[in-house]
Structure formats: C-alpha cells, structure tokens
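Note that one protein chain of the assembly has been removed; the remaining protein chains are unaltered in position.
On to chain A.
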Amino acid sequence: MRASRLTRSLQYLALLGYVIFLGFPLVWLLSTSFKPPRELVKLHPTLIPDSATISNYVQAFTEQQLGRAALNSLQVALASSLLTVLIALPASYALARFRTRIGTVALGWVLLSQLFPFVLLIIPIFLVLREIGLANTHAGLILIYVVWALPFALWMLQGFVRNIPRELEEAASVDGASRLQTLRKVVFPLLAPGVVATALFAFISAWNEFFFALVLIKTPELATLPVTLARFVGIEGTARLGPLAAGSLLATLPSLVFFAVMQRRLSSGSLAGAVKG
C-alpha cells in the first residue's frame, strides 16, 4: 500500500511518541536504581547518574528484608506453579477427550471467574483459611494461588491436549499399549511445551500477586515481595528511593523472562486475554 511522505512522517512521529511514553518511566526507574543517596536528594535530578553505584541493589537485599521477601515469593510461586500443573493435567485431559456435563459447567465457571471482584471472595476466603488454620501461612497463600491459576491452566492445557491427534493414541492402543503407557509415551511428551507454558503462567501470577498476600499474611517475615515493596513505599523518604527502585527492577526480572519466552504466543493474542495482574 502506498502512503504519502507526510503520512509516513506522522506515523513515525506517533511511534516515537509511544516509545517515549512507554520507555521514559522505565529509564527513570533504571537510573534511580543506580543513584547514590546524595544524588537522590539533589535539587535537579539528572537522567544519567554522575557516579553510578550498585549499592542500592546490595542494600535492598541486605538491610531492607527484600532478600527474605524474594525468597518467600520464590517458594510460594514455585509451589503454586508445580501444584497447579499437577492438578490441572489429569482434569484437562478429561475435559479435552470426553464430553461431560460437569466438564461444560467447569469450563463455563472458568470464564465466569474472570469477572468477580476479589473483594467478594476475599472475606469468605479469609474466614475459610482461618477456620482450617491456614490464615497467615504460606500454605494458605499457595492454595489460593493454585485455585486462582487453575481456571486458566485448565483452559490452556485442554487446548494443548486437543491439538494432539487422537489417532496417535488409538495407534498406540492398537499396538498393544495400555492406557497408562499411551499417556506416558505419547501424550505427555507432546504436551511438554503446554505444561511449561502453564507452569510459567502460574508462577508469574503468584509472583506478581498483591491483594491476597496483603490480606492473608500478617507476619512481616512471611510477606511476599510485592507486599514488602509496597510497605517500603509507605515509609518513603527521598534517600530510600534508590533501594526501592533496585528492588522493583529485581522483582520484574522473572516476569520479563517469562514474557521473552512467551512473546510469540502473546503477540498472537491467544494468551493476551488471560494475563492480567
């Protein structure tokens, strides 16, 4: 398609504007994370630090309890993602291969559950967890994250199962393989990319989650990274901005890796509807 020179210039201008709007805050965060304290209180801050330092990163993880919080987040996110996949795998197979009423209802619920305000769920969940003695524990938080990630994991995995031709399984069974053997030798290997994607998704939603962690965890030593960072904002003084920025960037790293890995699929839009902080 032909576009006039004026149109093209305007298009590039718009693209530039977008990149600046998007990129500038990020550059500012990066710059702040490398600034020594005296530059943070400077009257006119500069974009490029006069004397860059990594002391903010060191400080974030030693003095400010962010190291411990990161470890908590890692534990909780790893456990949630493992559990989610383990639980969702058999169910997604059943949903993809057999049509049952309960399956239809389950998938419908999955879509519906996207729409509820958490505030409606948080009080009863808080009460349930307290009744079974899991309030203020990582186990309780992990349970919530599993249930939270399950709907999407089911959707995703059953889609992957459907993409495996049924004929492959039939061929294996004709060759005399038992159902379990068929699953292990034929289905699971083909499902591996789907399992990885689902596990990553569950990991990231747990790693980024804030609301449930804020309400359910009361002991500061048990708090996850987002909650600790948010608490850190509350005691803000200009000099603390450096470690705060450093901690924030480190908290973003796992998701960035995830998005880099998943980028193709995200751009195709099929995952796009589901990843929401």
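Here is the rule we use: a contact is a pair of C-beta atoms (placed from the backbone, for glycine too) under 8 Å apart; a residue touches a chain by one contact, two chains touch by 3 or more; residues count from 1.
In the analysis below, contacts and distances are computed from a predicted model.
K.L.:
Per UniProt, what's the omitted chain called: "Extracellular solute-binding protein", "Dehydratase", "TldD/PmbA family protein" or "Transporter integral membrane protein"?
P.N.:
UniProt lists the chain left out of the view as "Transporter integral membrane protein".
K.L.:
For chain A, which residues lie in contact with the unshown chain of the complex?
P.N.:
1, 3, 11-12, 14-15, 18-19, 21-26, 28-29, 32, 40-42, 44-45, 86-88, 90-91, 93-100, 102-103, 106-107, 109, 113-125, 127-128, 143-144, 146-147, 150-152, 154-156, 158-160, 162-163, 165-166, 193-194, 197, 207-208, 210-211, 214-215, 225-227, 229-230, 233, 236, 238, 241, 244-245, 248-249, 251-252, 255-256, 258-259, 263, 265-277
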